[in-house]
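Worksheet for the structure shown next.
As you look at this complex, bear in mind that one protein chain is not there, while each of the others sits in place.
Coming up: chain A.
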């Protein structure tokens, strides 16, 4: 969204200068001075999204999340594709414990960021924050689910026991009913409940959802002409640093031959939807 250098008005030129000054102050951790510079730039040219996101970044450094949110919303109005706008808005929403909305903004930032530069540092940073938020969300909801299941299980168990006592008293004198069936029922109940809790128990991510290089669950999977799938940023690094071959088959491979593996991407999303624990990093 940078203004066109050829036809800059005087105000726009002045605003650009102010932005540069702001950036210099920011790099020296002088956030108040940077905010002043960006504010002046915004006064001169209120329609440049970058001025708003730059100022939002300063507010973020000062933990002033209300202002981060205001500035990011303004930036997104001006440029709905602003990666930083969606990213920092997401962080601000998470600060307010608006998990669902915050996660949606981070996801949007991630998709936009990948479109712009799949290997960029922003993508990694956004992913980390998104994974952290999703993990927290899972911790929260799984704790709730496990409480619900536990109390339901206890209620069922005591109901079964009561029924057993009633059955015995009704058949007074006749001990033909097998008491083991009662224990079998209790055991079956235990199995049903541990099955219901299975998804929330952290285990291993299946191999077919993991990159053979990172050994980690896919984030942005790409498929090679050999039919193998790798993590995009990592296979690009391999092609650049190690050599132009498929790491497993050793067939020749060029970056232009990589295609998104949408099926695996969907499978990963479905898996993560059900098993939020897999968002845990480290």
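Operating definition for what follows: a residue touches a chain if its C-beta (ideal position, glycine included) is under 8 Å from a C-beta of that chain, and two chains touch if they have at least 3 such contacts; residues count from 1.
Here is the rule we go by: contacts and distances are computed from a predicted model.
Enquirer: Given the choices "E2 ubiquitin-conjugating enzyme", "Tetratricopeptide repeat protein 8", "Vacuolar fusion protein MON1 homolog" or "pyridoxal kinase", state the protein name listed in UniProt for the chain not shown.
Expert: UniProt lists the chain left out of the view as "E2 ubiquitin-conjugating enzyme".
Enquirer: Of the residues A:95, A:185 or A:214, which one touches the chain left out of the display?
Expert: Candidates A:95, A:185 or A:214; residue touching the omitted chain: A:214.
Enquirer: For chain A, which positions touch the chain that isn't shown here?
Expert: Answer for chain A: residues 212-216, 234, 237-238, 241-242, 245, 247-248, 250, 282 touch the chain left out.
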